[in-house]
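To start, the structure under review is shown below, and the notes come after it.
Only a single protein chain was left out; the remaining protein chains are all shown in position.
Labels run A, B and C following the written order; every chain starts at residue 1.
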Amino acid sequence: MKLNFSSLTTLRVRYGETDQMGYCYYGNYAQYFEVGRVEALRDIGMSYKSLEDRGIMLPVVDFKVNYKAPAKYDDNLTIHTEITETKGPRLTFNYTITNELGETIAISTTTLVFVSKKTMLPKSPPKDFLKLMLPYEIKV
Amino acid sequence: MKLNFSSLTTLRVRYGETDQMGYCYYGNYAQYFEVGRVEALRDIGMSYKSLEDRGIMLPVVDFKVNYKAPAKYDDNLTIHTEITETKGPRLTFNYTITNELGETIAISTTTLVFVSKKTMLPKSPPKDFLKLMLPYEIKV
Amino acid sequence: MKLNFSSLTTLRVRYGETDQMGYCYYGNYAQYFEVGRVEALRDIGMSYKSLEDRGIMLPVVDFKVNYKAPAKYDDNLTIHTEITETKGPRLTFNYTITNELGETIAISTTTLVFVSKKTMLPKSPPKDFLKLMLPYEIKV
Partner (left out) sequence: MKLNFSSLTTLRVRYGETDQMGYCYYGNYAQYFEVGRVEALRDIGMSYKSLEDRGIMLPVVDFKVNYKAPAKYDDNLTIHTEITETKGPRLTFNYTITNELGETIAISTTTLVFVSKKTMLPKSPPKDFLKLMLPYEIKV
């Protein structure tokens, strides 16, 4: 099912996240996207923490990022996170990070898989999660 | 120019690189791939450090990773790094990470761009770098 | 001069900051304390970024932390940061981190040194910084 839910969150680039190029290190964006999707899930009414407490994990299986412009120390970044699709056990998020000047810093897609902690096998998304997503379904 | 240079390096998953899922956090692989390409450049005879000392930076502009199986704490991972193409200012690396059992943990591609520190603009690869790559050119 | 300036900031423990013990990794607190002191400096009216822009760096020379209780994923932590002393080129911060239940998670002290980017030597704090600190001087 194609989805159309989006959420905004902001964070500031920490000093320890820069590298000697003077920019935010390319590897630190993975944490920023994680913050984006965790806040998107909280916004929709199901925190990632509550999922894990119920024995469901959401590991990332696919991650793509295109770096458009450098983020710098102390930049106040906005992460625009979209939940775009759930298909079988898979859940897909798109992200766009912009800085205070409105410049696009990075765009990214991650695919995660619902996994049972007990069996360590992929599973369908919980029914109450799907119910929360229903209002955001894109009917083709 | 299509290239065919490859290099092996190993590293151990640190405790601080795991997350509460009990696996290496997906965001830490970016550092592993960086170690892979830094050692590949050293193997070919031009350390990344020496490039920066000459005023040339190599920021990542594109990064894709597909997670096949989890890496665990204390795993001794092998990073197989290939330099696959140089095209204009761009340089592309492919990576495969395997564990001690020979399982594939992750595959990845990064595209980097040669940038002049002075002008902050993309530039052609240094001539001596291209000369070092010549023996690895794939003639079509 | 002994000082008495304090500042509060909050942050949430990120998933990537946990380790397989299920707690925030002990090494990640250094970033939390950095966030604390950066916000304390901003509160007092002199952002760390503006200091660097003027050619002044503040590397940490001494760092102590006592871990009282674990911080967990998604905990919303409060960092209470105090600027306690400036002596020659040195500036000392104390920190207390608490969680939402009011439990003390960690206490810490860092000593930083004002360093000139040009000479790479320690230097006195900038006069306008000392002026901003004056109202917080503890007269013995």
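Basically, contacts are C-beta pairs under 8 Å (C-beta built on N, C-alpha and C of every residue); 3 or more make two chains touch, one makes a residue touch a chain.
Fair warning: this is a prediction, and the values are worked out from it, not measured in the lab.
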Selected from A:Asp19, A:Asp43 or A:Glu137 as touching the chain missing from the view: A:Asp19
Absent-chain contact - pick from B:Met1, B:Val38 or B:Ile107: B:Val38
Interface with the unshown chain - residue positions in chain A: 15-16, 18-23, 25-28, 73
Hidden partner chain, residues of chain C it touches: 20-21, 23, 25-28, 30-31, 34, 52, 57, 59-67, 70
Missing-partner contacts on chain B, residue numbers: 14-17, 30-31, 34-35, 38, 47-49, 52, 73-74
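Definition applied: only the chains that are shown with their structure count from here on.
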Homomeric contact chain A-chain B: same or different residue positions, threshold half: same
Centre-of-Cα separation between chain C and chain B, whole angstrom: 35
Between chain A and chain C, centroid-to-centroid distance (C-alpha), Å: 29
Numbers and ranges of chain C residues touching at least 2 other chains: 15-16, 73
